[in-house]
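One structure coming up, written as structure tokens, with questions to follow.
Of the protein chains in this complex, one is absent; all others appear in place.
The first chain written gets the first letter, and so on, giving A and B; residue counts start at 1 in each chain.
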Amino acid sequence: MPLMRLDGVSKRFGGLEALREVSFALHVGQIMALIGPNGAGKTTLFNCVAGADRPSAGQVFFRGEDVTGRPAHAMCRAGLARTFQHSRLFDDLTVLENVIVGRHCRTYAGLAAAFLRLPRHGREERESREQAMHALTRVGLADRAQDEAGSLPLGERHLLEIARGLATEPVLLLLDEPAAGLNDEETANLGHCVRRIRDDGVTILLVEHDMTFVMDISDQVVVLDYGRKIADGPPLMIQADPEVIRAYLGEDLE
Amino acid sequence: MSTPVGFWNRNWGFITLAVVALAMPLLVADAYLLSILAFMATRFMVVIGLSLLLGQAGQISLGHAAFVAIGAYGSALLVTRLSMNPWLAMVVAAVLAAGVAGVIGIPTLKLKGHYLAMATLGFGEIVFILLVQLKGLTRGTDGITGIPPLTLGSLDFSQPRLYHVLVWLVALIVFRLALNLSESRVGRSLKALRRSELAAESLGVNASWRKLQVFMISAVFASLAGSFDAHYVQFISPDSYGITFSVILVCSVVIGGFRSVWGALWGTLATVILPEVIKRIHEDAVNLVFGILLILIVVLLPVKSGPLARVAHDVRCLFHREERG
Partner (left out) sequence: MTQQVVNALTLGSVIALFALGYSMVYGILTILNFAHGEVFMIGAFMGYYVQKLFIVDNQLTANPILIIFLSLLVAMVVCGALAVTIEFVAYRPLRQAARLAPLISALAMSVLLRNIMGVITKFRVRPISTDLLLPQRWAVHIGETTIAASRYVIIGVTLISLVALELFMARTKAGKAMRACAQDREAASFMGISVNGIISLTFLVGAVMAGIGGIMTGLYYTQIDFSMGFSLGMKAFTAAVLGGIGNLRGAVLGSFILATAETLGSYYISFTYRDVIAFAILITILLFKPSGLLGKPIPVKV
């Protein structure tokens, strides 16, 4: 059974059709890449899957359940985490605090516990800190824990977003352009990081424009163009696909 | 972490405040000054709630005077018309305020920025108009007189010193609860929510529910304050609960600095002490000065250094939400 399955997902914004009957399946342990020219609908697809938006038509299945239209916070609880294209870090909080927020969906202390400082609250807080540090270690940012998030260079910002997502204990991690703006060294570092995360048991779905990175790291690639899926297969097959080449006409597909 | 020294380090501010506030009746003889301090306590309660809403959760409310009015009129009517026990009436009014906040909060908290501001403004105005027009119930602009003071056994809380202790005790409890909240998991979710609702939702924060919770909590605090005021002054009228009051409340939060709930204390001090000083100079200039003060603060935001810059930075951070990036 696939971990996630999209079935005829469409999304319309007024008159604009951003997604048209997109269907594909993602299996546990895969690293899948979603590529396509600008405006192809990749972030829209992420939003529909992650709950930031709901599809106009079609269904999304996650871990066997129909999760179409479920809100983002419920998807998080169900085991799906995502990062954002223009990183939405909490800049004036520390790196560690950013990641601790990620523990929110796995902890339970509510208003009463907060108001009255019940022992359960203190216990959860300690556990959250530990788990957050653990997530930071997985991406290699443990030594930056007390720094202000806004002070991080771009490469580390992306890693912090990933750490925050990891803190939610996801089974599926959606990465929206994790390599955007990174130099070769940072991209290679990212690649190692992503592979380590997959080896730890987290399935990855990423959107990227950096073709070298995509072809190098993915097991499977889905190509969108004008909201339609035009190709779906292993990287080598995609690179040779004439439709894909046509969609990217003018782009360097090395 | 549970050593006495550790405890003091974490709580010295609160303890100091508690000691000073509760000791005031022993140090102050002037009855007028004592009543000012008592008003500070109830104003403090409202501003604390608003600070949680605006400062922690980032939701603006320009109609909060309405919740204070619900507390005041709720208590007044339940006690004078239905002869209800004042303490029970206070609780009932607070529940009512929470209910109203829940009902109007569900649709309006979906709005953002100035739309939310206008909707809460509209709500505040509607409540004000109802207070004035529903003469059969509220006696309109004549107001309600003869509200009995609070009593507990043999304690008569119309006595200034006694009242001061009572009202500050409650205010301190409210403050402590708010501090606990802001430094908790829930508080963290609010801070995240304020900075980026989208990111917070993706990390499991149910934004709509949290915003509603804080809105209702702030309504309860406001209502309690209104009830206490009603029993102390023993007279209420709609004039005290108009848009100007709502704006002063927001001023209090902004002036005090809303990075932390402590800002509520400074803001309350500023907006209670300052008018008293101005009143001695020129009776009518109070609101005028507030206006100038607020403009100065908000416009001096581009200031780059010094204590004013921190306030400016905080305000900027509040308003830099999804709009950027």
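The rule is short, and it goes like this: a residue touches a chain if its C-beta (ideal position, glycine included) is under 8 Å from a C-beta of that chain, and two chains touch if they have at least 3 such contacts.
Being a predicted model, the structure only gives us computed values, none of them experimental.
Chemist: Would you mind spotting which of B:Ala21, B:Leu172 or B:Val250 touches the chain that isn't drawn?
Modeler: Checking each option in B:Ala21, B:Leu172 or B:Val250, the one touching the absent chain turns out to be B:Val250.
Chemist: One chain is left out of this view; which of B:Arg10, B:Arg81, B:His114 or B:Lys279 touches it in the full complex?
Modeler: Checking the options B:Arg10, B:Arg81, B:His114 or B:Lys279, the one contacting the hidden chain is B:His114.
Chemist: Going by the contact rule already stated, which one of B:Ile15, B:Ala31, B:Leu82 or B:Ile126 would touch the omitted chain in the full complex?
Modeler: Once the missing chain is taken into account, the touching residue is B:Ile126.
Chemist: So that we can see where the missing chain sits, which residues of chain B does it touch?
Modeler: Touch with the absent chain occurs at residues 60, 62, 107-108, 110-111, 113-115, 117-119, 121-123, 125-126, 129-130, 133, 198, 243-244, 247, 250-251, 254, 284-285, 287-288, 290-295, 298-299, 301-302, 315-316, 318-324.
Assume only the chains that are shown with their structure count from here on.
Chemist: Let me have the rounded angstrom distance from the C-alpha centre of chain A over to the C-alpha centre of chain B, please.
Modeler: 40
Chemist: Sort out for me which residues of chain B touch chain A in the complex.
Modeler: Interface residues on the chain B side: 177, 180-181, 184-189, 191-192, 195-196, 198-207, 213, 217, 317, 322, 325.
Chemist: Could you list, by residue number, the parts of chain A that touch chain B in their complex?
Modeler: It comes out as residues 50-52, 71-73, 75-77, 81-82, 84, 86-93, 97, 100-102, 104-107, 109-111, 113-117, 121, 124-125, 128, 164-165, 167-168.
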